[in-house]
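Apart from one protein chain that is not included, each protein chain of the complex appears where it belongs.
Right, chain A next:
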Amino acid sequence: MAKNAPKIGVYVCHCGINIAQTVDVKAVAEYAMTLPNVVIGRDYMYMCSDPGQDLVKRDIKELGLTRVVVAACSPRMHEPTFRGAVFGSGMNPYLFEMCNIREQCSWVHVDRAEATEKAKDLVRSSVARANLLEPLEDRYADVTKAVMVVGAGISGIQAALDIAEAGHKVYLVEKEPSIGGHMAQLDKTFPTLDCSACILTPKMVDVSRHPNVELLTLSTVKKVSGFVGNFTVTVHQKARFVDVKQCTACGDCAKVCPQRFPNEFDLGLATRTAVYQPFPQAVPSAFVRNEKQCLGSLPLACGKCLQACEKKCIDFDQKDVDREIEVGAIVIATGTDVFDATTLPEYGYGKYPDVLTSLEFERLSSAGGPTGGHITKISDGEEPKDVVFIHCVGSRDKAVGNEYCSRVCCMFVIKQAHLLKDKMPGCEVTSYYMDIRAYGKGFEEFYDRVRDEGVRFKRGKPSEIFRRKGKLVVRVDDTLLGKVIEHETDMVVLGVGLVPAEGYLELAQTLKLSLSSDRFYLEAHPKLRPVDTNIDGVYLAGCAQGPKDIPDTVAQAKGAASSAIGLLNKGKVKVDPIVAEIKEEACSSCHICEALCPYQALVYDEQKHVMTVNQILCKGCGVCPAACPSAAITLKHYTSVQIDAQLDALLSKAAGSEQLAVSGTGTEA
């Protein structure tokens, strides 16, 4: 071994039996010892544990290791752990290499001999790479002490309040004219039957009055650039046409407006004018004018509201604006929408007025709703004598593309059955379900109580709803009786599931966020990093990450807030040193790289006649070195030499190929 050759330690993890049952870890460790510059090969039960990490640290000190390879799980899982461990022993963290023999090997292959052979190959590739790793220096950047919270439902409000209380500036961005989200539409909340507005509206006022919170309604995120600690967000704010600061929400403008449109907040069960307040408790407490619905300001057209407003706060000339805002972290709290029941035409939603969604029923039941909380049929205003609830509409249904359970609809519908029985004890209430999922604190007890109140729960998923002699008929296979029945009723409430909020895809693309298969935003790790995303400094709160009830939403919002606060309080962030570098003497000034770089990080130096890399802008994608015809560009940590060495090793042409050829027979397992 040459005097200055690297001294490599290879550690093969059993991961309990996760790796060891399919891969002969001892054989892999012994094999590693035969590879160039490897001075020690060990196997250990749990490398990520304290004793496992200590093993590495001790060898670095006692054996003078200069490179470490850990063959264990995905680097996406524990690379930071082991980088930290080797750093603790004075080794540069970028001299550590992780070899993935769990997700890439033991968990996906069955044959022990094959899996062991592959593990050896992967270790050989990692050792070849480790031989060529170079120390890199982490750089640090200051963190902008402000957070943007996108979405101002209960999760966004809670996250904004927590961050603001911790002393940081918050920009709370909401696409609607008022904050509050879906929780503001609810009558009561399960299982405690709190009045939703009574617990939410004070929070809405708190957040709007907080000196550290700037509220941006009618606003959406248009563009995001930068990185953790230093994001620049372009927010598009639509014109409100009403001066929020001046408006006292007196309503004089709406009184004179001749136009009528369905009220979104009441889901079209009531109407509103073209200049309107979304709901009486809206925050900001100000009116908004819908430009498309308004007849206009020309005297001949209308302009009545302009005359009616004594404070002159209506401004027809307001324009949409784009604002660039600097923040250190972003919390995504864009929430959810309800499943569109018209995609299941067999249920007759949209065709029969007395087939409602559960959210519409909530508005009917609410004292602030279109009927003042009096539950009546939409068709004739009469009280229903028989009401049917249907569970799992648009949830757990592959046919509509939603395989997942929406989690809240069972209890949502059970609560509504209770509200109905409470208001109209004589009304027959039947609930058709396939499973009841009462998983939360106090949920099962609440379900029991509602059954005792006389709500009938019948197992079976209705196949069809139609009208016969003025009555709705629900046809359902009662799976407990084992026969198809027809249930005549006055009103049907569809327990609709939750789907990602409108615009989820655009935001995912703007921020480069990953989606899970259910189309909600993907967390960095389902168990251990539930509020983080794959983008450092971007956190998830509430239903944006998946369907949740209010307590879980608030809990996650507090988690996201604390992550953002922690980042801001640290003051500095590590900037990845994996960036492109140019060998100036090799650059032929062809400018090919310049056009390819998505970050405009490659800049031509007019004096030297070479390209240079702006290492702050460079994100380390490696598009430029792959295109440079004179091999003048290198991507640190993913150099061509390193990748070539991995290829050589995998294709059994690395130095010491005689040993490799022996291993190729695969006889040891």
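The rule is short, and it goes like this: a residue touches a chain if its C-beta (ideal position, glycine included) is under 8 Å from a C-beta of that chain, and two chains touch if they have at least 3 such contacts; residues count from 1.
Keep this in mind: contacts and distances are computed from a predicted model.
Within the choices "CRISPR-associated endonuclease Cas1", "FAD-dependent oxidoreductase", "Hydrogenase iron-sulfur subunit" or "Carbohydrate ABC transporter membrane protein 1 (CUT1 family)", the name that UniProt assigns to the complex's undisplayed chain is "Hydrogenase iron-sulfur subunit". Within the complete assembly, A:Q509 is the residue of A:Q509, A:N569 or A:S588 that touches the hidden chain. Checked against the full complex, the candidates A:K7, A:H210 or A:K619 give a single residue touching the omitted chain, namely A:K619. Check A:A5, A:L63, A:V108 or A:A367 against the missing chain and you find that the one touching it is A:V108.
Along chain A, the points of touch with the absent chain fall at residues 74-77, 100, 102-105, 107-111, 114-115, 117-118, 121-122, 125, 508-509, 512, 514-517, 522, 534, 578, 596, 598-599, 619-623, 625-627, 635, 638, 640, 643-644, 646-648, 650-653, 660-661, 664.
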